[in-house]
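With one protein chain withheld, the remaining protein chains of the complex are depicted in position.
On to chain A.
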Amino acid sequence: MTTTLAPATRETTATTKAAPRTAARTRRTAVAWLFLAPFTLLFLLYTAIPAVAALGFSLTDLRGADLRTPLAVNFTGLDNYLRLFQDDSFLRDIGNTALFVAAGVPLTMGVGFTLALALDSGIQRLRGALRTVFFAPVVTNVVAAALIWQYAFHPDGTVNQALAAVGLAGPNWLDDPDLAMPVVVLLGVWRNFGTAMVLFLAGLQAIPRDVYEAAALDGAGRWRQLRYITLPLLLPTTLMVSVLLTVFYLQVFDEPYLLTDGGPLGSTESVALYTYHQFGAGQFGMSSAASFVMLVLVAVVSVVQFRLLRSRT
């Protein structure tokens, strides 16, 4: 009797205790969904559904003129993707985008890290003011920034005036295919080094001071402290900044669009700008295919970098 009753009693007790716990959990879940609902709705409306629709469009010959009769397009399979990879402009733009990443990421990180280091160690009293000054480009309207840069690199602009002052003839920066890309990259660096600096500064300030004091007592100089303490302990921040910047430069659009519109001779056209130009030309199918290729590219690079991040930290 005892042996048969005991489990039943335990079961009954468990059931009565579980009921309010389950109700509480359900309530918490409902509240969580309630808070998540606005984001989820916006995400579905403006990100997920358009992304899926773009995948669908990329498999059709949808064009601008079809907006009047959107149900009357032809399914073309992977035709747009094949055309994309046969288009010299697109292949060139993949190269340009790689160049944006290869030049922009290390430069932005280098400038950001150097300034963060200077602010963290040297210029204590002016740290707040300088942090604001260096962060200003991040919050500057990109259109205004591009106009300033356009003026600065105009044939009669301030850069060439400065060169003329020391007896040098300045080139037409934005009309030269070899010079336009560095100018556009520099605008990207100027707009982003502040973000990198702030993140690096936060990382630097999180490193315990006593580690440096112990190292100094053991005779480690500034360079050895940087090499064996700062850089290793800053690795998670470094990897995070590199992921953020890589994703940014892979999708770079504002800078080349506003400064050169991809010219001269397509030398600064990024994949994102190619997508935009195709869309503007009414080639919605091609544009969607290009945007999907970019999505895959960004996803692959991000996954690789995140894996790297996880294995190193």
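Quick note on the criterion: a residue touches a chain if its C-beta (ideal position, glycine included) is under 8 Å from a C-beta of that chain, and two chains touch if they have at least 3 such contacts; residues count from 1.
Everything that follows uses one rule, which is that contacts and distances are computed from a predicted model.
Chemist: From the names "Metallophosphoesterase family protein", "Extracellular solute-binding protein", "AzlD domain-containing protein" or "Glucose-1-phosphate adenylyltransferase", which one matches the UniProt record for the unseen chain?
Modeler: The chain we cannot see is, by its UniProt record, "Extracellular solute-binding protein".
Chemist: Per the definition of touch given earlier, which of A:Leu91, A:Val143 or A:Ala281 contacts the omitted chain?
Modeler: Answering carefully, the residue with contact to the hidden chain is A:Ala281.
Chemist: Spell out, residue by residue, where the missing chain touches chain A.
Modeler: Counting only chain A, the missing chain is touched by 52-53, 55-57, 59-65, 67-75, 83, 155, 172, 175, 263-266, 281-283.
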